[in-house]
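My questions will all concern the structure given below.
Now for chain A:
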Amino acid sequence: MADGQEWVEVDASNFKQLLDELATKHPGLAPQIKRGVSLSLDGVIYREAWFTEIGPENEIILMPYMVGG
Partner candidate 1 sequence: MKMIPVETTINGDRTEFLCNSDESLLDVLRDRLGLTGAKEGCGTGDCGACSVTLNGRLVCSCLVLGVEVDGAEVETIEGMADGETLHPLQRIFIEEAALQCGICTPGILIAAKSLLEKNPDPTDTEVRYWLAGNLCRCTGYDKIIKAVQKAAAEMRAA
Partner candidate 2 sequence: MALDHQAKRDFKVVGTRVARPDGIDKVTGKAAYGADITAPGMLFGRILRSPHAHARIKSIDVSEAAKAPGVKAVVTSADLASPDDEYYADIRDNCLAREKVLYDGHAVAAVAATSKAAAKAAIRLIKVDYEILPHVTDVDEAMKPDAPVVQEGRALENVPAGMSQNVTSHFEFGHGDLDAGFAKADKIIERTFKTAATHQGYIEPQACMASLGADGRGEVWCCTQGQYMVRANCAEVLGIEASQLRVISSEIGGGFGGKTTTFIEPVALALSRKSGKPVKIVMTREEVLRATGPTVSTSMDIKIGMTNEGRITAARGELRYQGGAFPCGTVEFGAQAAFAAYDLEAVQTLGWNVMTNRPKEIAYRAPGAPTSIYAVESVVDELCQELGLDPLDVRLMNAARKGTLSAYGPTFSEIGLVATLEAAKAHPHYNAPLGPNQGRGLSCGFWFNFGGNTCVSLNINDDGTIGVVEGNPDIGGSRASISMMAAEELGVPYDKVRTVIADTTSLGFNDVTDGSRVTFAVGLATIKAARAAIQEMCKRVAKIWGIDEDAVLWEDGFAKPSGPNAGTHPPMSLAEIAAIAGNTGGPIAGHHEVNADGAGVSFGVHLVDTEVDPETGATKILRYTIFQDAGKAVHPDYVEGQMQGGAVQGIGWALNEEYIYGEDGRLQNAGFLDYRIPVASDLPSIETVILEIPNPGHPYGVRGVGETPIVPPLAAISNAVSRAAGVRMTELPMSPPRLLKAMSA
Partner candidate 3 sequence: MHESGCAAFAPFAESWKTQMRYVKPESYEAASAVLVAEQGIARILTGGTDVLVMLKAEVVEPDLMVDIKHLPGMRDIVSEDGGYRIGAAVSSAQLGEHAGVKAMWPGVVEGAELIGSTQVQNRATMVGNLCTASPAADSVPALVTANAIARVHGPDGARDVPVVDIPIGPGKTSLLKGEFITSTYLPARPDNAADAYLRFIPRTEMDIAVSSAAVSLELDASGSVTAAFVALGAVAPTVRLVPDAGAALIGTKLDAAAIAGLVAAAEAACSPITDKRGTIEFRTKTAGVLAKRAAHIAYSRAGGKT
């Protein structure tokens, strides 16, 4: 989706900035971001928390929006 790249680097200090940056720099990701994504910050999954702070040392993983039974 992100032009075939598995890992991308962006400047952002929270999830909202991260998502906005991603959607701008990698338009292929925009539709999925609009549909909703979960994010994993160092292994902990966050569903929609825009203002979760992130830093250069953090590993962020974009995941489809999570539901359950």
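For anyone wondering why these and not others, all candidates are chains of the complex that A comes from, given by their letters.
Keep this in mind: a residue touches a chain if its C-beta (ideal position, glycine included) is under 8 Å from a C-beta of that chain, and two chains touch if they have at least 3 such contacts; residues count from 1.
Just so we're clear, the structure is a prediction, and the values are computed from it rather than from any experiment.
Looking at this complex, which candidate touches chain A: 1, 2 or 3?
Here, the candidate touching chain A is 2.
Under the definition above, what is the set of chain A residues touching candidate 2 in their complex?
Spelled out, the residues of chain A in touch with candidate 2 are 1, 6, 28, 31-32, 40, 42-49, 52, 59, 61-69.
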